[in-house]
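Omission of a single protein chain aside, the complex is shown with its protein chains in their original locations.
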Amino acid sequence: MTIPHISIDTILLFTMVAAALWTVMGRSLLKATIGLAITSAIISILMFRLNSPLAAVFELSVCTGLITVVFVSTISLTKPLTHKEIVELSKERHKRFGYLPIIIIVTAIVLTLIKIRNNVAVAPGADITADVRQVMWNIRHLDMFGQILIIIAGALGVVILFEERKRDEW
Amino acid sequence: MSGESWQSFLTFGFFIVLTFVCGAYCLLVTRNMIRAIIGLELLIKAVTLLIIVVGHVTGRVALTQALVITIIVIEVVVTVIAGGIALRVFRHNNSLYIGDLNKLKG
Partner (left out) sequence: MPSLLILVPLIGLVALNLPNKDIMRKLAFWFALGLFITQILLAIQHHPVFWNYQLEKMDSFFRVNFSVDHLSFIMLLCIGIVSTASLLVARHTIHDEKERFKLINLLIIASIGMSGTVMTSDIFSMYIFLEITAIASFILIAFEKNIYALEGAFKYLMLSATATIMILTSIAILILAAGSTSFSDISQAVRSPGNNIVVVAIGLFLCGLMIKGGVVPFHAWVPDAYSAAPASVSVLLAGIVTKVAGIYTLIRTITAIFGLDGATRSALLMLGAISILVGAFAALGQKNMKRMLAYSSISQIGYIIIGFGTGTFLGIAGAVFHLFNHSMFKALLFVNASAVESRLGTMDMDKMGGLSAKMPVTGATSVIGMLSAAGIPPLSGFWSKLMIIVALWRSGDHAYSIIAILAGVVTLAYLLIMQRKAFFGKDNESVSEAGLGIKTASVMLAGVLVGIGISFPFIFNRFLAPLREIIHR
């Protein structure tokens, strides 16, 4: 690979990695969740720039919105740590997570050294003008059935996991 | 494929791999269940972006968008289930740490 030239995409991508890094290194869970939402929002902008508006809208509404809500509510339902515990944990975390920036930089250097020849990709296909809704409803029918099934399974799972038993058996 | 779009694929691929490293490191190192789920989310996001980029450079945007929408739906369900399990574990143990739940050994 060669060193990427500067453009809006490059800046966005750079921010994406920075946000991901912040997500992982962030001290509290809430900060990590916010970092995840930012990463997701940047990815959504990138998708928009890559001619995939529908996927971008999905990513923005579902991942940035819904999943953040899920995480925040899960975190708020669990007990927050005391200040002392946080200090203890963050010391330990620095030991374990401190290597990540170094690993990232090493990976980046290694990647710039690898050269990948341009003999893999196919020529642009005929469906360049096709509409995504048409593809979804006409060609990839089965996926829709799969989604229905998965949503049913997820609903059952939520019912099972969040339902309280009257007597405490365990 | 033109050299220009291949170049843009490589640029995207470069940063996507870096995001992968972040997510994978988080997944490997952390002992907190919620943080593990967050690492997983990062990985899935990197994959969805990769698929969209592939669709862009091969000119199959319609196909890859359809795939990505399906992946996002599945991802949400998996995250909700994982969050539910983490919450249940917290109710039992008052802790989110995976190290605290080594009761199955033996």
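Things worth noting here:
Which chain is which? They are A and B, in the order written, and residues in each are numbered from 1.
Quick note on the criterion: a contact is a pair of C-beta atoms (placed from the backbone, for glycine too) under 8 Å apart; a residue touches a chain by one contact, two chains touch by 3 or more.
Because the structure is a prediction, the values reported are computed rather than measured.
The chain not shown here is in contact, across the full complex, with A, B. The missing chain, though absent from the display, is touched by one residue of B:C22, B:I38 or B:L67; that residue is B:L67. Annotation for chain A: contacts to the undisplayed chain at residues 116, 119-123, 125, 138-143, 145-150, 152-154, 156-157, 159-161, 165, 169-170.
For chain B, the residues touching the absent chain in the complete assembly are 9, 27, 33, 36, 40, 43-44, 47, 50-51, 54-55, 57-58, 60, 63-64, 67, 70-71, 74, 77-78, 81-82, 85-86, 88-89, 92-93, 98, 101, 103-104, 106.
Going forward, only the chains that are shown with their structure count from here on.
The part of chain B that touches chain A in the complex is made up of residues 1, 3, 6-15, 17-19, 21-23, 25-26, 29-30, 32, 34-35, 37-39, 41-42, 45, 48-49, 52-53, 55-70, 72-77, 79-81, 83-88, 90, 92, 94, 96. For chain A in complex with chain B, the touching residues are 1-2, 4-5, 9-10, 13-14, 16-17, 20-21, 23-24, 29, 32-33, 36, 39-40, 43, 46-47, 50-52, 54-55, 58-59, 62-63, 66-67, 70-71, 74-75, 77-79, 96-97, 99-100, 103-104, 107-108, 111-112, 116, 118, 121-125, 127-128, 130-132, 134-136, 139-140, 143, 146-147, 150-151, 153-154, 157-158, 161-162, 170.
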